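Let me begin by handing over the structure; questions about it come next.
Only a part of the assembly is drawn; its chains keep their places, and the rest are absent.
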Amino acid sequence: MAVRVAVAGASGYAGGEALRLLLAHPEAEIGALTGNSNAGLRLGALQPHLLPLAGRVLAETTPEALANHDVVLLALPHGQSAAVAERLGPDVLVIDMGADFRLKDPADWKRFYGSPHAGTWPYGLPELPGARAALEGSKRIAVPGCYPTAASLALAPAYAASLTENEAVIVAASGTSGAGKALKPHLLGSEVMGSMSPYGVGGGHRHTPEMVQNLSAAAGEPVTVSFTPTLAPMPRGILATCSAKARPGVTAEAVRAAYEKAYADEPFVHLLAEGQWPATASVYGSNAVQIQVAYDPAAHRVIAVSAIDNLTKGTAGGAVQSMNIALGLDETTGLTTIGVAP
Amino acid sequence: MAVRVAVAGASGYAGGEALRLLLAHPEAEIGALTGNSNAGLRLGALQPHLLPLAGRVLAETTPEALANHDVVLLALPHGQSAAVAERLGPDVLVIDMGADFRLKDPADWKRFYGSPHAGTWPYGLPELPGARAALEGSKRIAVPGCYPTAASLALAPAYAASLTENEAVIVAASGTSGAGKALKPHLLGSEVMGSMSPYGVGGGHRHTPEMVQNLSAAAGEPVTVSFTPTLAPMPRGILATCSAKARPGVTAEAVRAAYEKAYADEPFVHLLAEGQWPATASVYGSNAVQIQVAYDPAAHRVIAVSAIDNLTKGTAGGAVQSMNIALGLDETTGLTTIGVAP
Amino acid sequence: MAVRVAVAGASGYAGGEALRLLLAHPEAEIGALTGNSNAGLRLGALQPHLLPLAGRVLAETTPEALANHDVVLLALPHGQSAAVAERLGPDVLVIDMGADFRLKDPADWKRFYGSPHAGTWPYGLPELPGARAALEGSKRIAVPGCYPTAASLALAPAYAASLTENEAVIVAASGTSGAGKALKPHLLGSEVMGSMSPYGVGGGHRHTPEMVQNLSAAAGEPVTVSFTPTLAPMPRGILATCSAKARPGVTAEAVRAAYEKAYADEPFVHLLAEGQWPATASVYGSNAVQIQVAYDPAAHRVIAVSAIDNLTKGTAGGAVQSMNIALGLDETTGLTTIGVAP
């Protein structure tokens, strides 16, 4: 089987990571590469780490360029995916690495993005209850946000097992690639090296409603989320420190058991040995999620910490994993749980 | 006036930072420099950034070496300060940058440090209610821990104004100098660059009871603290993201007003303009505390974020500030609110 | 004495560093702050580390705004300084932190900058032979480039003492602030962290003719320079590794002696103890130059390595040092040799 895959938005970080993974995917054949502002440029100048594609030239993102592929991966600005997907037809597997089809509630979309809601596609986080089945055979997939991937996997087992009250507090640190290749002063190397800073504090980050959606589904009742993202001086990685008040009678053993059960058969989620805590360096370039959980008896809270690579499991790896499921391939094809460290 | 100051533990990061500040202090004269394992070595080899002291040689930390000074700054391992202080006599200003005299409750000390409690000295965080008065004329000062400095200043106004419920959640990122110069594998540059990781999760960090002590005092009732420290890939800086559930009826305006009032006259605490958030780079090498606060109506929480330099305001700068107060000098002598950035 | 100083280009890195130093300068009073694209903005939003100036608002860079100051520091794009200086009149001390007045040979200027040559001002590197005298009382000063500062001080003693052949090889690593605040993709944090890369290889960098000018002057005959700059994953600092073939009969002792003699009385140049090598961290935020030199008998070369802070000694510190000399103040006023480390 040779799956022909196009990547729209191939000059950015998400698109580049998708290409890095697809180059190592035994069933994938890389087709069209598009990118509007960089159309006409050599990929070698834009993504110098992808040597085998150095001579490829970017096309414009048009329906014609993306036609005749089995899979189209979209790494486009918000609001552009629906129009592209429509032109591709229902038989093409369209995987959106942007936000357009993640949220179920149109009011959430409107409040956080301000534009009309495009709809909802099957959600590409197979480790959530029920999610994997919805991806099998699907022709449309919405890849989760990077922060929701890290935070939802950290807390879902606690909510699914009714161990925690319905108010979650999430503080996450992200590497700068999470902000993309946009030329903004605060993303300059001179500004970010040696510095930690928060942004979108107080509920303003667009990934908040996605976390609420995931954790509420796991809990079976509404969960509120206080989410504070911070920018960390590293190119990749998310460390999500997540906690919620424990329900009465909860014990450390019950917490551990719930997480062991939840992730026993997951190929990419790794509950660490007791006493060991996640580090983003350990999942650098890998599709693994490293998780550890603790119960604090004094504060009476469950604290779960997860580490992912925001570009791999948090974006392009999640996309490839979901693609594998949708196509009926082994879910782990072309993906690794081995990080590049130190 | 010339204040003669000795530094015990001059080869470590806290001692080095104390010397950096004392070199710029117009009233201080640097006296004995001691350090046990490095006794006999040139400071130029140990602290190559302190050029004016490059030729000084470290003595052993003995009562004789530390005698005949107006002030003795201690940067010693836990449990060693009491014996040294006793030998120095009651007329010498002894400032302990270690933990020995911070906690009031001997049971807390025993639980977190395991050794007998040495006592409690006036607490060197003058911005806390009542703290400044206790430092005036004092001959003994306990410098706060770096995390408690950042977190207490972030949340104390909310508790003092009864804006928040008595359960605080604190997630803080620290630069690696907070862990000192100890040779541990996880502190190697190869391990920390590009990596974020938590430690002491679930209430185990020794700074937790100090935060509980400070916030409970501000609130006038017991406050529980869920504290998760994380190690960040930067040499200096702490970013503390702190939150607590808002009490009924609290508004964003009331929160802002409480913080404006609390810090209006503080020379080192700077409440940022609305919409601007702290970054550790902005306080690099400075004694400033940058704070911002928000109210999240959806999660119904108050979120306060502070940035400090862990070695300056978090350790040696706090020590010098408290020294100034104890000696009756202007509190800001020899200290700056200007960071070295970018 | 109160010297009133204006800074044109106050929103950039050079301008911000000048303000950081002037705030600590006991004789300086900060006057007008200008910046074209950022005119009207609060400095607190642009330079958040300069808390005492947070409320100041940038004006446009006009002759009117800069009038009525004793000193005007220019941090402007290439080619703009001459017109501004002309309008300020001959009695104002104008210090250009840009390149316009550094080169003596109009042909050099034309070849590397492409525009007409504006002229040559006294060169603000007082440690070079003869340079200090030319600065005394001067009303015009050209601040050297950051790389030429590091490289010229590293090799000038060898050339002045006729120890080396007239072909120098210089490879220097610079922190990213050396490239300024310009929004270029390769300066994004995601790109620079974890990466070293060269640029301007093969003689193309504009600082090359300035090095040739300085080293030729020291040698008293033409010296060629092979200069390769590299971008390093740090915000500040230059490490210049410089070498040249030793002349026949040169010994390690002769080399050491030449450097000891050259810098014995210089307040900012520190020849390290034998066996110790410079590190950029040791001069972070300081005006010091740390230098070490070795003789390699197998390769028969003299290797000199220097470390500076590119923004301090390499730009704004050099400007303040020269300003002090021009005004007849103590040369070290407001400057330090103490770095912020670790």
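So that you can tell them apart, the chains are marked A, B and C in the order they are listed, and the count of residues begins at 1 in each.
The rule is short, and it goes like this: a contact is a pair of C-beta atoms (placed from the backbone, for glycine too) under 8 Å apart; a residue touches a chain by one contact, two chains touch by 3 or more.
The structure displayed is predicted, hence computed values, not measured ones.
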Of the identical chains, 3 are shown; go ahead and state how many the full complex includes. 4
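The rule we apply is simple: only the chains that are shown with their structure count from here on.
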Going by the contact definition up top, give me the pair of chains with the most C-beta pairs touching. A-B
Under the over-half criterion for shared residue numbers, do copies chain B and chain C use the same patch or different patches to meet? same
Between chain A and chain C, what distance separates the C-alpha centroids? Give it in angstrom. 45
Take the average of all CA coordinates in chain B, do the same for chain C, and state the distance between these two points in whole angstrom. 35
Residues of chain B touching at least two other chains: 193-194, 235-236, 279, 281-282, 284, 342
Residue numbers of chain C touching chain A in their complex, please. 13, 175-177, 179, 181, 183-185, 187-194, 233-235
Seen from chain A, its contact residues with chain B in the complex are 167, 169, 171, 173, 175, 188, 190-191, 193-199, 201-203, 208, 224-226, 228, 230, 232-237, 239, 241, 243, 245, 277-282, 284, 292, 294-301, 303, 305, 307, 342
Quick check on the complex: what are the chain C residues that touch chain B? 13, 16, 20, 23-24, 42, 44-45, 47-52, 54, 177, 193-194, 235-236, 270, 272-273, 276, 279, 281-286, 288, 290, 336-342
